[in-house]
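For this view, one protein chain was removed and the others were kept in their places.
For chain A:
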Amino acid sequence: MNHVPANIKAAKSRLIVIGNGMAGMRTVEEILNRAPDKYDITVFGAEPRVNYNRIMLSPLLSGEKNFDEIVINTPEWYRENNIHLYSGDPVVEIDRIRKVVISKSGTETEYDRLLLATGSDPIIIPVPGHKLSGVVTFRDVDDVDVMLGAAAKGGPAVVIGGGLLGLEAAVGLQARGMDVTVLHLAGHVMERQLDPSAGYLLAQELERRGITVITEADTAEIVGTETVTGVRLKDGRMIPADLVVMAVGIRPNGRLAADTGIAVERGIVVDDVMTTSDPAIFAVGECVQHRGQCYGLVAPLFEMAKSCADHLTEIETDGYAGSVTSTKLKVTGVDVFSAGDFSGGGNTEEIVFRDAGRGVYKRIVLEDGKIKGAVLYGDTTDGGWYFQLMKDGQDVTELRDTLAFGQAFAGGSAGNPLDAVAALPDDAEICGCNGVCKGSIVSAITEKGLTTLDEVKGHTKASASCGSCAGLVENLLAATLGGEYQAATVKPICTCTDHDHDSVRRLIIAKGLKSMPAIMQELEWKSSDGCHVCRPALNYYLLAAWPGEYVDHGASRFINERVHANIQKDGTYSVVPRMWGGLTNPRELRAIADVADKFDIPTVKVTGGQRIDLLGVKKEDLPAVWADLNAAGMVSGHAYGKSLRTVKTCVGQEWCRFGTQMSMSMGVELEKMTWGSWMPHKFKMAVSGCPRNCAEATIKDFGVVATDGGWDLHVGGNGGIHVRATELLCKVTTDEEVKEYCGAFIQLYREEARYLERTAPWIERVGLKHVQERVVDDAENRKALFDRFMISQQTAQKDPWAERASEGVDAHEFKPLSMVAAE
């Protein structure tokens, strides 16, 4: 058994945190903000990873976010703050007499103060079959991985539970291509957060999206032998399913506390400063029971974290007084908000507003002139305002007539968002997820000199979780800084959209968008059919995402790629046939000479990429020129494309007395493998037969340099305005390896780089290490990348010249109209 001795040289108290989740880490952050040197902090987490934002599992499932984006604290953060993190090694026992915790691996660690943040467990209904393979909960990243695995195969899925979490799971799975049925025991979905009217509107919207909702559905049995095949209801109905997600609720996890004899009822019992029945042990988050209440939302956790941190750093505090909560459904395109008690009846009055055309429903419940609860569907802009009025207990009698129209109407601010935000009191809550009020944001902006949304996120956590208050925070920045503030967080592709390149690429896959109209509809393009900036990018992203399936859209390509030649300044074109590895022969040269004569081509030039350029060809002549070149066995050199251009070679061991490898034949093989592939930008390669590097391979996108024992593979170089030499990707020995690494590297570039981003800036952005991890270190991933590349090549390697010269493709491009009649 390991034994970690007490830290004898430090006078610091030792704080151990059990639970690496949101509540525990938020408490640690609050402590560090107040007294960074007070504690020597050790964290034990059950999950084998850094801490992440659990409320972002839904966007992770739907593909709107990736894991890196939902990480709250990186490994660097733990290091910088001297926090010892044991992830994947949960504590299994607390010895309160010796004040030590014992982890699963047997490590014993001493504490002076112990903080329990063990969260909650998903409730599993013990119906027959609940242990079958394919039955999961929706609680952590591992659950999401299982769900994604099932979704990749498609097929039917059943979500048991039509609450907040269940519906988010259903929408995510449906977006991933599964046929989803939601089974819900109550009469309408989200019955704890919504009244029947809003529940009805929500169910309708879900049905419109293709999700089946069955209410009053009581599960009798999950059916299957080893793997789940369906769910049978008590009324006998059978619903087929390859995946069953149980999302019926959570239960505070107080096992560890109970085992050690601390008072646990529904949750771990704590007082207002989060102390348990043992004065050295504290608890925060979903595991606690405070004044008889247990919470499953984030805002209360953060309020608890503050009170607990105040107490642990000996700051005078009023303590935690319990939370009034509001909820929002995190489903893109569905706006639902509720807060307080909206059950009605008794002495309450209701204000109801409906706009069927816009699908808006608002219901505000009043008691004694004050807001007691609110349900909003379709338009939740004023949710925060109602919530604030409710928490403040403000008398709204005077606002009553116009209350339903929201703050803009009531405040007389004529809807100017800057005025509205300026008018808010300092204690108005801006970020509901993280419990940040206006005053703390404004003082952070002025005291710390913050100027961007990201900085505000970093310093205050406002809008760092669900992000729905980002607009409010930006308005606060603008109102506080005046003209100095310039909003620019993501750079949209163009003025047609607010999405940037990366989010569009991700959503194309996540939402299964397979055509340009589908992208523009689903991602809410602001123009009817895009523009010359976004259309070529979208066309490429679709080609890369759905090889063999997506049909290239010529009208969305720049003229060069549409007519497979380079437009020149006088409107004529240049034609460059492919010369594999820079090699040619008398037959090809004769054909080129004949074509130049026959079509009066004024300029014939040798290019920098070791081939021959015919300049000044008239557009109408292009198909005939290509036909003659095709007849001599030549194909398009794609000298005009965002695609594989040339593979430059030196003569190598074939001829050169210094050559150590066959660079010409390697060049030819690489070019034969990669030609025709569309890429984010042009892509050049070279192969040198010895380290003298006569083919200048170290300023290419992919450069191969022979050594005595094999090949050095270089990436990310280019000439041009900013000359950049390559970086060494790795060394390989066999020719087959050169080809596999080459294909894998190209595919990674095709899948990850932004349109019109060459490999040099791409690698500078993501880092060479990122590329090496995927292409060099991970053999399985390299193979998968290579296979995906070769699959896309099956449909990409078709000579565009031949299609146009002899198969009549795009004939309209090359033939002018003529006057058929005049009057």
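Here is the rule we go by: a contact is a pair of C-beta atoms (placed from the backbone, for glycine too) under 8 Å apart; a residue touches a chain by one contact, two chains touch by 3 or more; residues count from 1.
By definition in this document, contacts and distances are computed from a predicted model.
Think of the chain that is not pictured: of "Phosphate transport system permease protein PstA", "Alanine/glycine:cation symporter family protein", "Dihydroorotase" or "Nitrite reductase (NAD(P)H) small subunit", UniProt labels it "Nitrite reductase (NAD(P)H) small subunit". For the options A:531, A:583, A:604 or A:768, the residue in contact with the chain missing from this view is A:531. The chain that is not drawn here is touched, among residues A:571, A:586 or A:720, by A:571. Only one of A:559, A:615 or A:728 touches the chain withheld from this view, namely A:559. The missing chain lies against chain A, touching residues 527-532, 535-536, 554-559, 562-563, 567, 569-571, 812, 815-823.
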